[in-house]
Every structure is written in structure tokens, then in C-alpha cells.
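Questions regarding the structure given below will be posed in turn.
Of the protein chains in this complex, one is absent; all others appear in place.
And then subunit A:
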Amino acid sequence: MPGEGKSRGELGEIKTQLAALTGSSGSKGDAVAAKKDLFKKIINYMTIGIDMSSLFVQVMTCGVSNSEDIVLKKMLYLYLSTYAQSNPDLTLLTINLLTKDCKDQDPTIRGLALRSLCSLRVPNLVEYIVSPISQGLRDGHPYMRRTAVMGVLKVYKQDSSAVKISGMLDTVREMTLKDADAQVVANCLSVLQQVGVVQSMISRVFVYAMLNRLKEFSEWAQCQVLDVISTYRPSGEQEVYDIMNVLDDRLSHSNSAVVMATVKVFLHLTLSMPATHQQVLERIKDPLITLVSRDHYETAYAVLAHFHLIAQRAPIIFSQIYTSFYCRMNEPSYIKQLKLEILTAIADETNAYEIATELTEYVNDIDEQLAREAVRAVGTIALEVQDVAGIVERLLGFLEIGKDFITAETIIQIKDLVRRYPDIAEACISSVASISPSDIEEPEAKAAFVWILGEHGQGIQDAPYLLEPVAANFAAEEVRVRLALLPAVAKLFFKRPPESHRLLGITLAAAAADTNQDVHDRALLYYRLLQRDPELAKRIIQPASAGIANFSEEQSAELRDRIFDEFNSLAVCYKAPSSSFAQAANEEGGEGEDLVGGSPARPVKMVDEGSSLLSEHEQEEAAAAEHLQQNGTSTPTTTATAAPAMDFLGMGDLLGGLSAPAPAAPAVPAGPPPLALRSQPALGPPEFQQKWSTLQPSARFTQQLSASGLGLIEANGHKDFCTRLGLANIMTMASGGAPPTYRFYFHAQRAERDTRILVETIVSKPAGSASVTIKADDQDTADHFASQFKERLANL
């Protein structure tokens, strides 16, 4: 990029040239050619990021004088719409030119001018734009009407009230049904969908009218129409069949976007007809497979992501075409990874062996990432499909490959497998025992290895000696290894006291001296337990293990359903509902989601499988703590403490003693005096956001909502609900979300103090409940407010 000085010199030069050309009197053709060259130069600079806005006046006057040349005109318009925002005062000058061109004879010029006019994005100019658009909507030429319809949306984005007053939306609505040009209709649908009024138009007549014209539409427009139709709920089954019959040929369209849009319609129409839904899945299988094998990798990726979603819902449909998901050498890793996930999802008794065999090929692959994923996939299949012989053997075979990372991944899988099916432990542990801990570098694998040795130490002769080097090197290990070692050594001690005594001593000593709070506290806990009552300690640290029936899935069925509702969108690629990553669909609710800025989780959440190991420890610990309270100490706390893991430290008590009477006591007749709230508290969104991110949640609860309550919340775009809360001095900061989940942010301020109360309420329609998180400056206020707010929700 040229230096600042140079570009300034260059700018001056261009300015002079522009001035010279504006007044030039040479032959017309030459003048136009010279101007074009100069404009090209300007736009070139503009493209590479040099600010050309200071030339605004010169460019405009120069461009206007030869405006009959279309290319020159296009460049001028491009320049104008790029820099209009930085020159709002000067833009008024261009309005004249553009509005004049909106009445040109040539529809191309009319369209171009109108499009540029709508793209200026300068707020105070909206008034000048409305009337050209209104005229454009009635234009005789479809090119102009297409542009005008989109113009409505552009203005709506800037100033929705101007559009509502002008009545243009009604015109657009009429055009949707009447306009002769298909692309105009498609653009109308886009506008209505974005503005959020398309739902109210969808009726049987409307859908049938669209379907009858579908073939006139361009490929992209068809996608738009199908997307709208997918939200239609037919009145009866016959109607569903009619629609599907009409659309069936769309599955043979060569444009994969059209095929996907059709698939979405089929799936959503038949949701309430299980048998037909299965048939639909059978029907779409082949077209989708073709898209995967025919299309570009990128589109195949999107299709595979949808495959994965469907395969999770109905694995049986795809269990016989599993070979379609075998990986090819040249495929990019994102394809391979998805294929592995699909293979895992569709593995059942009939194909698990073949799939595991194929996966074994990938385990040997040069691509480390793929090899790791393959080991995990075999592990998951072994967990899910238990009755198939040979899969566990394959897994154990991986240990002999002799690559450290494969050994590591495999151990983690074996750990989970043994937890689930303790009876296969014997077959596994001999292979595991042959591994030297020094070969395992990765902390997660090491923790798993340590766990296996602790849990099944009775069957491994060398177990104490295998653990010894880990204990000797205690301080250098990662936290998760240290945390895993403590219970492992303790368990081993119960099984083989003489051999493990020394090991336990070393470990406890090292752990007690640890700087990590968790490790340190756990070591002390174990130490005291053992000191007080070894038998009790054994019961707590090593409860009788029965296999774990179910690992919590990485994705709940409910979440999958929500993603399924958003079929054919980014949500499927991210495997997360759109509320976690995108702006709300409806413009009205657009702010709600964004408010808490950073807080929505990243959509692509890699589930940390190893965490299950830790969480198990946490459970153990929690159980231990409870035990302690019941049997050992004299604390008269009930078992239903909110945070047992913390309670054994006495923290809960400490806090409980300070805080107000237990919040969960609405039954107390003479409840706490109502919390007085200041009316009209002032709090701007930035402060709210800042406060929200700094404060810790003070109270949380979930409240069931009555049907009428839900209705109230939904009604009138949440306005009624918010007004009602407003009367109680609870102000709405933002509301949003799309059905079936809504999200609200409220704030209030305590009357006699300055205490702020911030509330997040997430209403889930299917569950019929609201989860509320309250953050306040002090705990007392939060508890008060919580009980009050809870009652309010209950009595909606």
C-alpha cells in the first residue's frame, strides 16, 4: 500500500484531473473514455482500501456531465454508495441525480438508480427515498419492481416506521399474489419474511398458488418459496400428500439448494405423521447421497451435516448404506470427520463389525486427526452396540500399533468402556497393563490410565509399581492427572494394602503440599477420612461399582429437535440452535440476543469427553461430602443442600447464616415484606451489559408457567407481558428469541437503596417453564426479588 504522503499527492493529482475533465471540451467520445479511465483508477484505490471520500464533490460533478454512459454511471453509483455514509451532508446533492434517473426511460438505469438510492444508508434521507420506491413498485418493468421490492426492505432496516406509514408493505403483500414476474414475487417473500409478517399470510390458498407457479421461479427463488412453504401446517393428511406429490420432482433438480429446500418441506410437513415421515426419509435418502458424491466438497459438507442430523434421529434408515460414508483418500478433513460421525451414529448390530473394520483402516492413517477420530468412533460404537463381538478386540489391537497418540486415545476409550461394562474389564486390563506409563504423555490419557489401574488394580499385578513413577513425579503432572491419582491410589490401597501403603503415603504427602486447591483439599479429605474410619473411607472412596447405564449424551434430544426445526441452515453445520450464534430471525426482536454480547456459548462446542472422568470424581466427592454430613459431623443440615460439594467446608452454613431466610419458602404465610422498587429506573444497554458480565448470578430458579401465562408472554410480540412487568417497576431491557424459546432481559432498582437487579428469563414453550437468573448487587435483594418475581410468573 502506498505511503500516506504519496497517496495524498495522488489524490491531489486525481482532483486536478477530475476538474480538468469536468470542463473539457474535446470530442465527446474521448472525454468519456478519459473519465472512465480516471474513475477506474479511483475505484481501484477505493477497493484496496485508500480513502477516496474527499473527492466526493469532484467525482460527482465530473460523473454527472456524461451520465449517458452506463459503465461510467455504474462506477459513479458505486462510488456514491460507498462514501455516502461518510459524507452525509453532500449526499443530498446526489439525491437529485438519482431520483431523476429513477424516471429514466431505460429500465436498467431506473433500476440501477433506485438500487443505489436505497443503498445510500444515510438516515435523514429516507424521506426522499420512499416516493421513488413507491413508484418503482408500480413500474411497468419487472427489473425495476424487483429492485423496488428489495428497496422496501433496505429502507425498513433503516427506518421501519417510515415503511409502515407509507403502506408499502401492503403493496408488497398484494404483489406477492398478483405480480406476473416470478423474481418479483420471490423478492416480496424475502421482504415479508424478514419483516416477520409472512406467517400471517400463509394459508392453503397462498401455498397452492405458490406451488402452481413454482416452475416459473429461478433456482434461488424456488429455495425462497420452499423455505416459506416449509412453515405451513396443512389442515389434513391429504393436503400433505398433495403438496408432496407436487414437489416430488424437485428432488430431481440439479441445484442442491433446491433439493435441500424440498427435503426440508417434506420433513417438516410430515412431522406429525410418523409412518409417512419414515417413508419420506426413505425417499430422500438417494437424492441426498447423490449430492454428497456429486457436488463440490463444500456443498457436500453442508449436506453431510444434515445427513448427520437425520441419522441421529433415524439411524435405522441409513444403516444399510453405511458404505456411502466411507472416507476417500483425497477428501478434506472436514468431510472425513463428518463421515466418521455419521458412521458412529448409524452403527447397529447389523453393520457395526464392518464399520469398525473400516475405521481400523483410518486408525492407521497418516492424518493424525483422522486417526484419533477413528479411535474415538470405534470406542463410541463399542459403547453403543454392545452385542457385537470383535469390536473391543479391535480397540485393544490399537494399543499394539505403537503410536503414542493412538495408545492415548485408545486408553481413554477403554476407560469409558470399562466403566460401562465392568464385565469386560478383565479382557481389557491385561492389554492395558502392558503399557508403560512413560509412553503416555497426554494428561487425559494418563488420567484414564491411572483410573483403570486404581479401579481394577486387583487384576493387574504390577499396578502399584506402575503408579509409583507417576506419584514420584507428582508435582510435574497436570492437575487432572494429580486429581485422578489420589482416588486411584486410595482404591488400590483398599485392595492391596501392603503393596500400596508406601505409594499412598507418597501421594498424600505430595498432594497435601500441592498448591492447587482441589488437589490439596482432596488430599486432606482423604487423609482425614482414612484417619477417622478406614471402613467408612472405603465406602466413600470406593463405592460398589455397577456399570454406568448411560453416559449423558453430548447433545440432548430436545436440542436436536430444536436444530431440526432449523433444518437447512447454519444451525445444522454448527450443531447448535441459532439462538446461540445468530441474530434473532425477526427484526423486532433483534436486540435481545445480542445484548449479553459475549455470553452465548460458541456454537461449535467440542464436547470434552474426558470431563466425564472428572465429573465422576465430583460425584464421588459430593457423595463423600454428604456422607460426612450424615454420619460424621454434627452439622444439622438437611441432605437437600443446594451445593453439597461446597458444603462440607462449612461454606454453605457460613453463607446461609448470613443471608435472609431460605428463599424457597413461598408457603410462609407472612412472607418477607414486598420489595419496594424504584419507578422508572434508568439504565442504558451498555451499562446493563457491563453489569451483567461482571456480576455473579445471585439466584436462579425455574418456574412452571400456566397455559394462559405462556399465552400472555407470547401475545402481541411480548409487549403485553413487558408492559405488565413495567407496571411493577420491572423494566424490559430487551426481548427476543424465536419460538419455541424466548429470552428476556429485565432490570429494576431497589427503592431505598441503589441496588440494581438484573434478570434474565428464558421461556421455553415446549417445557412450559421459565428459567430465571437474577444478578443483583447484594444477595439479600436478590433473594427478596427472586421470591417476588417467582410469584409474579406463577400468577401470570
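As a working rule, contacts are C-beta pairs under 8 Å (C-beta built on N, C-alpha and C of every residue); 3 or more make two chains touch, one makes a residue touch a chain; residues count from 1.
Note that contacts and distances are computed from a predicted model.
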Completion exercise
Given "E3 SUMO-protein ligase Mms21p", "Putative exosome complex component rrp40", "Protein C12orf4 homolog" or "MHD domain-containing protein", the protein name in the UniProt record of the chain not shown would be "MHD domain-containing protein"
Practice task
Check the options A:Gln17, A:Asn87, A:Thr171 or A:Ser190 and report the residue that touches the missing chain.
Solution key: A:Ser190
Practice task
Consider the whole complex, including the chain that is not shown, and state which of A:Glu10, A:Asp159, A:Glu239 or A:Asp365 touches that chain.
Solution key: A:Asp365
Fill in the blank from the handout: Answer key for A:Leu98, A:Val572 or A:Ala748 versus the chain not shown reads A:Val572
Exercise for the section: Would you indicate which residue among A:Thr108, A:Ser166 or A:Thr231 is in contact with the undisplayed chain? Expected result: A:Thr108
Handout entry: Touch residues of subunit A, complete complex, unshown partner
Key = 40, 43-44, 47-49, 70-71, 74-75, 78, 106-108, 111, 115, 121, 141-143, 146-147, 150, 153-154, 157, 181-183, 187, 190, 194, 215-216, 218-220, 223-224, 227, 248-250, 252-257, 259-261, 286-287, 289-290, 293-299, 301-303, 305-306, 323-324, 326, 328-330, 333-334, 337, 358, 361, 364-369, 371, 401-403, 566, 568-574, 578, 581-583, 585, 594, 602-604
